[in-house]
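Note that one protein chain of the assembly has been removed; the remaining protein chains are unaltered in position.
In this document, chain identifiers A, B and C correspond to the written order of the chains, with residue numbering beginning at 1 in each.
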Amino acid sequence: MDKGNHYEVKDMSLASQGHKNLELAELNMGALLKVRERFAKEKPLKDIRIGLALHVTKETAILVRTLIAGGADVAITGCNPLSTQDDVAAALADEGVKVWAYKGETKEDYYRYINKIIEFKPHITIDDGCDLVSEIHKNHAHLIPDIICGCEETTTGIIRLKAMEKDNALKYPMIAVNDNMTKHLVDNYYGTGQSTVDGILRATNVLLAGKNFVVAGYGSCGKGVAKRAQAMGANVIVTEVDQFCALQAAYDGYKVMRMEDAAKIGDIYCTVTGNKHVIRMEHVKNMKNGSILCNSGHFDNEIDIPALEKGAESKREVRTSMDEYIVGGKKIFVLGEGRLVNLAAAEGHPSEVMSTSFCGQALACEYGVQNRGKMENKVLQLPVELDDDISGLQLTAMGIEIDELTQEQKDYLDSWEEGT
Amino acid sequence: MDKGNHYEVKDMSLASQGHKNLELAELNMGALLKVRERFAKEKPLKDIRIGLALHVTKETAILVRTLIAGGADVAITGCNPLSTQDDVAAALADEGVKVWAYKGETKEDYYRYINKIIEFKPHITIDDGCDLVSEIHKNHAHLIPDIICGCEETTTGIIRLKAMEKDNALKYPMIAVNDNMTKHLVDNYYGTGQSTVDGILRATNVLLAGKNFVVAGYGSCGKGVAKRAQAMGANVIVTEVDQFCALQAAYDGYKVMRMEDAAKIGDIYCTVTGNKHVIRMEHVKNMKNGSILCNSGHFDNEIDIPALEKGAESKREVRTSMDEYIVGGKKIFVLGEGRLVNLAAAEGHPSEVMSTSFCGQALACEYGVQNRGKMENKVLQLPVELDDDISGLQLTAMGIEIDELTQEQKDYLDSWEEGT
Amino acid sequence: MDKGNHYEVKDMSLASQGHKNLELAELNMGALLKVRERFAKEKPLKDIRIGLALHVTKETAILVRTLIAGGADVAITGCNPLSTQDDVAAALADEGVKVWAYKGETKEDYYRYINKIIEFKPHITIDDGCDLVSEIHKNHAHLIPDIICGCEETTTGIIRLKAMEKDNALKYPMIAVNDNMTKHLVDNYYGTGQSTVDGILRATNVLLAGKNFVVAGYGSCGKGVAKRAQAMGANVIVTEVDQFCALQAAYDGYKVMRMEDAAKIGDIYCTVTGNKHVIRMEHVKNMKNGSILCNSGHFDNEIDIPALEKGAESKREVRTSMDEYIVGGKKIFVLGEGRLVNLAAAEGHPSEVMSTSFCGQALACEYGVQNRGKMENKVLQLPVELDDDISGLQLTAMGIEIDELTQEQKDYLDSWEEGT
Partner (left out) sequence: MDKGNHYEVKDMSLASQGHKNLELAELNMGALLKVRERFAKEKPLKDIRIGLALHVTKETAILVRTLIAGGADVAITGCNPLSTQDDVAAALADEGVKVWAYKGETKEDYYRYINKIIEFKPHITIDDGCDLVSEIHKNHAHLIPDIICGCEETTTGIIRLKAMEKDNALKYPMIAVNDNMTKHLVDNYYGTGQSTVDGILRATNVLLAGKNFVVAGYGSCGKGVAKRAQAMGANVIVTEVDQFCALQAAYDGYKVMRMEDAAKIGDIYCTVTGNKHVIRMEHVKNMKNGSILCNSGHFDNEIDIPALEKGAESKREVRTSMDEYIVGGKKIFVLGEGRLVNLAAAEGHPSEVMSTSFCGQALACEYGVQNRGKMENKVLQLPVELDDDISGLQLTAMGIEIDELTQEQKDYLDSWEEGT
């Protein structure tokens, strides 16, 4: 571990590779660069301390640069013990950013680093999964008066925040950046779809064609994973608890069944529900020899790993990110310890996806500063115009031109008298 | 034309074929049959007059039967001059239903029939495109005090109603049945997707594989049309005015461009925007010889047909539902006169799709009666629980069983303290 | 029936609609038009009598025009009692072509018309399913010495011809036009794929999304049908007897199982095997209420209709091309009487597909004349260069330009010394 005044990272000698990766990220994050350009001129975040608990990836680093360009002081740690890219952490430290993160953090370090961010006394918190907000509410409530707002990146975090809101436990305003269309409809669907398949392939190198691929959960993430898995030739089976999502899955041509039935025929299982213990020991016991289990939901509790640890006859690592458990004499493989496989075994969302997602974070910070003191202690949405602007920046970055409404069309949309 | 006390239809001798079609429809409308069964017992619509302006198809007939089973008195006309299935209209008349509709209605008859429904003094109006509501507001406002609510089936109608609401012109409550997930996410996407391709094939029998297929509009309908067209082997091009939808189209692998550019390379064009004059003479003039134009949006003004009529050197019908215009010496084909091609050239949404859509209409009527006088004169949503129930009915009809949340999972979703 | 010296067709008043359809066909048959242009100049078929037993469709009419342009005298009948387009037959008669065909021919008329072609003493026979060749061999062998060759259009015919060849029963040379890549890899796959789905939709208007769609046979036709059915949202199940095709189906992401197992869960069944009695009464008895059966293989014996007729409690037509049988109290629907559903319920292959297929027939006739007396009494392939030329004509018609090999690349492909 390399430690400095403003950082703890794995290895500072990785900084050079990290810088190259940041260059690559910027190539595909044209929309965010446009925001950075404007921020550099307008300095909307001047004198604002922003504390981040996000996956420390090359894309997050470009967000960090954007916030700094806007005038902010930034401190960052990870939001998942396995997701830090050590070369990126080193590059950030090298650029003078306050960064505490390494891949494979102990639980102790994980929470120690969260507290490093809290000690930084952020005016704005940016979270991916709500751990930072949760820790502040539980153990550092005295800091809350100085906090402008929090920004939450992921569905799982929003679910937790809404539970807090319902309990009147939420003590400062939260901007649900996740709810931007340019975030959750892009990141969850296109990002998770590709990167989950990517993670499974890197971890296992199995042929997806011809496999029974069970997707647990058919929200935006599950839709993306199912689509990409089928696209690679898998026969996709969906399990759901939501009746409408189940109906969509059936109409999308997938088999829909209960997990207890899917467990008998699946070859590969991927959980993306946002809930816990979706795959339980009762299911695992019925699985075929050689079954592969992984998770692409935010937390590592979608597969009941503790029960597996307890119930398995033995366990060993057979490949990087691939553990073999023997259960009833059958081999059951778990990828990335049940943590999100797209980060544990691959590199998380591609830069393009994070570009619009992080435009949302950057603009949410600006919005928070502009509306300081005016926001309620609730889970809030960004105005749809900001979301729309982000789409426009990304289209421009992709070199795509689209139509505009003619005046006649605008009038028509506002009218109601013209009929059949 | 066959006329009776309670009907005007094309040909009563078609009733026997109509009855067979209703039998077929019921085979695929299990969810709606379940609602009918309950309505028959509970009679929630007792003494309620319901006036419908919907596409008079075999599926609508099952809705009519459901409303009658619930105790209602029903009168129906079409909502599009080309969409009536004459055998179904005859079967309904034969069952004693008040019905005024035939395929190929004159504009005069169309509005005369709308007024037949108004004369019936409905307590509830059910509309597909808002013509009935619009006519009542414009010319029969004195009837409004007795009206409980209106139910609107389609996006285009909702757009008009919201324009009315914004102008404070809306004088009775409107339930946006269209906004049910089991309606607009099923009907617009799966229904319009399949039936539009179906209509194009019936009208033209061209090979879609290898064609440049331009989809104007990438909302739910456009997404469905694009997906099915690509699935048949077409190279899909999308035009849009909404930046986020354009971005989705690009990420879904389609070419996105301005209509003026698409117009030079397309082989087939399909408009599904809900807006007017999306394909204009300036575009048509640049099109290739043999280009095929059609519309799957609600109104027939998405392609500027009047301009084409005026600007073309000649026009003739070359096949049923397929007119040839000569423009600058090039053959330009228009399907179904620019009216929605899935109804004009095919049979509209399949029964399965209309099953959940019309569960929404039936339950909206019941909801309206239950909440009589309590609803504002606004565009209202049905409670999400009703929508969810509809999904459940359809899953049951399909023989699909899904998981339920365990108690542990319910608790987890309500909690916010458990973290990484 | 309208009869003349040189024709028997349904109704000569349909000729005008037929001529319009031929115009439409020509729009999409650019490759064949190029052959016709050349034939018109070079007259390679001068004084040759060509007898055709092909589906009498608008596309076949363009082949007829091409052969005539080349100098041939042509007589044509159908090759399937349900596939004639009556307006096209009328148009051909109107152009002076010898034509005997109507939709819905009796078995008696079918063979009477085959014999009309034989009476014409053709030098070349063009068959789709081998009935003409078979009838000549069985009952008119004395004509064989004057016959140059036969051309066979379909896989089923080729199977029969190879059986004849194996038995030394083949008495004149047969050109397997079917074996052209521009025929069987286009027509069977793209043509049958689209038109089968088209036929099912026209016959039933059911929603394919969410249906269990059973494809029996995974050759080129089955691959096309499965792909398009999945593309429309169906969950596809494949049955096969060939081990490699079964493996391909599994790797393509479909469920593969025995028909006895598929029969319990399917919603729609489509046979495309080239074999007989693929769906038998033992299967039908296990099917779900409302199951839909159809065939897209050449002959109408893939579904054992006689057994169904005998074993069903009742039968009635419920829609055009859709018969309902009651079997064990359950409704079982058969489309187009078990004849090929893409012709019985839709319009067969689109013009684009037949363009390259019929280039093959036209060039096979020319090749036959050029090689008169030099060909063995076997099933022969056309030289691959001709096939390649057809692809080139079609690419040109589609406005597509492709790369050519550089000299360096040509040399490289001919060399073997350059290595890793």
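Operating definition for what follows: a residue touches a chain if its C-beta (ideal position, glycine included) is under 8 Å from a C-beta of that chain, and two chains touch if they have at least 3 such contacts.
Bear in mind the structure is a predicted one, so any value in this text is a computation, not a measurement.
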Interface partners of the hidden chain - shown chains only, full complex considered: A, B, C
Of C:Ala40, C:Leu143 or C:Leu185, the one touching the omitted chain in the full complex: C:Leu185
Sole residue of A:Gly290, A:Pro306 or A:Pro383 that reaches the chain not shown, by the stated touch rule: A:Gly290
Selected from C:Ala15, C:Ala69, C:Ile117 or C:Cys130 as touching the chain missing from the view: C:Cys130
Footprint left on subunit B by the chain that the document does not show: 207, 209-210, 230, 233-236, 250-255
Interface residues of subunit A (partner: the chain not displayed): 17, 20-21, 23-24, 27-28, 190-191, 194, 197-198, 201-202, 204-210, 228, 230-233, 289-290, 318-319, 331, 346-347, 349-353, 398
Missing-partner contacts on subunit C, residue numbers: 79-81, 110, 129-131, 134, 138, 159-161, 163-164, 167, 169, 181-182, 185-186, 190, 239-244, 246-248, 250-251, 256-259, 275-278, 299-301, 356, 387-388, 391-392, 394-395, 398, 400-406, 408-409, 412-420
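By our rule, only the chains that are shown with their structure count from here on.
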Chain closest to the middle, measuring from C-alpha centroids that were averaged per chain: B
Centre distance in Å when subunit A and subunit B are each reduced to the mean of their C-alpha atoms: 37
Touching two or more other chains - residues of subunit A: 250-251
